[in-house]
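Dropping the structure in here first, questions after.
Yeah, one chain of the complex is gone here, protein chain that is, but the others are all in their spots.
Going in written order, the chains are labelled A, B and C, and every chain counts its residues from 1.
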């Protein structure tokens, strides 16, 4: 597949997340947003059999694409499901252990995969920026067997200390920390996907671990945009840029409205070095 | 309405229970049995507006009569309901306080309205007679605002000490005993209906209290068939025998199969004295 | 403000299956999430998913929309030492006890005659006291993946004393509240009106706790009156009661509740129920089991050789009320 030379950071994040998805697993996503788009992209590309559950109680839908512009308010997003239930019911299924992977967007993440969607800057009582809250992210990150986070690689997002721990990763990283907090055993963060770097978690220390870096970036470049130091193994993989095919499906089928994939453009030259442009119109 | 001269004890019990029922109240009954028949009789006679909830999750059905022979296995018993739910759901409605009256059949009852449907005689480990268990009676008696019991007046049924407390009345009768056992406040036994006597409960002592006696019986006769002594007020009402109309509806519409109304015959002479006959065929 | 400890006020002394939500999660983790054809015979389903000693929960019962054919197969295969959840059971428990399959019963309500009474008196069967609602609620706890649930009944009774319930002081209100332990059965046997080959199932009519029972259990075996196309399931997602990923086996069993009724499809066979009752009264249960179970190889064979087409058609014709079920 020919690799693309221009795409947005969000397109890269969604594409990389989609590549991680496997057809025999059951995914849990919120209503709308990049995680849902990643699942839809994976279904269109390499894993048509993927089943997913949506926070609103929709179970294993087979939405016909192209997807509607305003997914969160569109009945079509629930179409051809095997069951329509409600929020508590799908949380019960996750609590019972039936949902393999939670896929979530994070505003701010720390070295142990804890993440924040409540506020940034200032104090809790006088926040500089107040966000919408964790929504379903806290239960999804606690109850699914594995959690994959999607976010941009920025120093203010990969922090030593979160302004607010909205949703659980490995907490303080100590053995059994999640169990001591009342969460099911054997669960936790699995991957963190950014536009330039892919992270996992170290089996022994549960600290975030760098797995792959985009060709136009480097380990140094990645670390320079992180407040904390991840585990860096001797060998770091190359994160292949989105292919034309991936972007084509994403742009024409998965998010034809362009609302979610809009972002900062990444433009590559022949040597696959990046020349960043100004943020695109409507960038989030 | 002309009073009848021959009917079974069960017909009398069902008739008296039906007379207690009011159209503006919501009743909770088990699947089949005398309590359901009493509700159906009341709906046919004086209180067509009565709504009832069945243990199987049927909410406010309007079954067309005559009733089927095997109610417990008949879809018709759930017909024309406003909702079909399940056992937990109707128990939630009772727990939440929406169901006014539980109406239940009891095998054995004590002075505080506690009752037994587990075993009689012998010991728990080696019972003389083992019964089917409380079924839904325990939650119905705990969660509905009032409980009405239906049983025959026999010395072995109105006992000082139950062989087994399957379902709660006022427990030991002390103030707040039900609340201390985890039950909602303001709930408890309301009436105990037999073929010869109607009982309530004393507001102060919570002991069973004789309210009315059938013309062919007497306070002495009633007390002689009870192991414990109920509160006996100065004035005891007369329990009017079933009327021809009540029995006609009961026999032709409510239980045409005769399975549940079968019992020992009570035959009255002109002076309304009873001449008991041998147990009817198929008496339970 | 809340105290540092929560007083345990009272507790039942009964034996019960200890809740282990993490173990139940591991069962779920290891199930296949793909859409695979799960149709197998009743024989294979019982061989594979019902073991000696299994905790078995069925829904509803042999009188109404219950998995009668699967329970007969359990007897036919002479399973032993089962622990039953008799949450509004019927004569199913009697039948399984007569077949020598049962050693423990969690009792809510069930039909009890001399077979159960004798088995209890002889110590062949041990009963554990619960109620219909408490058992349905314990299954709900199991379905929620939590170790217990609070409830406002059972307390103050001998049922409480002989059960695994406990009474604590609620940390929020300071008032006493009961807890019951979750149950996660080894196998759920559920008879449904319709499902597809993957196990997406529909249950029509009011019911006991089919959803909780399926969600709580390790293995879920469905017997179904009818197998329908997945496209039909996807056209009406609101009609689905149980999603495919909890289901392990789909057994096609028309008249699967016989001699009971599946409302909207066929009436209960009252003659048969009387035959059963008489067999129990007259101590002729062995002959009954021989006639209806051991002497036939399968549910289909029983329908053909013991019930007969005429009777089946009569029971269907007698079920004139289909409103809300199939119309």
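We take it that a contact is a pair of C-beta atoms (placed from the backbone, for glycine too) under 8 Å apart; a residue touches a chain by one contact, two chains touch by 3 or more.
Note that this is a predicted model, so its numbers are computed, not measured.
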Residue of A:133, A:175 or A:258 touching the missing chain in the full complex: A:133
Touch with the omitted chain, as defined above, among A:85, A:194 or A:217: A:85
Candidates B:15, B:78, B:116 or B:148 - the one touching the absent chain: B:78
Contact with the hidden chain (one of C:51, C:146 or C:197): C:146
In chain A, positions touching the absent partner: 31, 54-58, 69-70, 72-76, 78-81, 84-88, 91, 95, 114, 118, 124, 126-127, 129-139, 141-143, 162, 164-168, 171, 177-184
Hidden partner chain, residues of chain B it touches: 23-26, 49, 51, 58-62, 78, 80-84, 92-93, 95-98, 100, 143, 145, 184-186
Residues of chain C in contact with the chain not shown: 2-8, 11, 18-22, 144-152, 166, 168, 170-173, 175, 177, 179, 181-182, 204-206, 235-238, 323-324
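One rule holds in what follows: only the chains that are shown with their structure count from here on.
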Arrangement of touching chains [line / ring / star / complete / other]: line
Chain pair whose interface holds the most contacting C-beta pairs: B-C
Of all other chains, the one whose Cα centre sits farthest from chain A: B
Inter-centroid spacing, chain C versus chain A (mean Cα positions, whole Å): 41
Rounded Å distance between chain B and chain C, as computed from the means of their C-alpha atoms: 29
Centre distance in Å when chain A and chain B are each reduced to the mean of their C-alpha atoms: 60
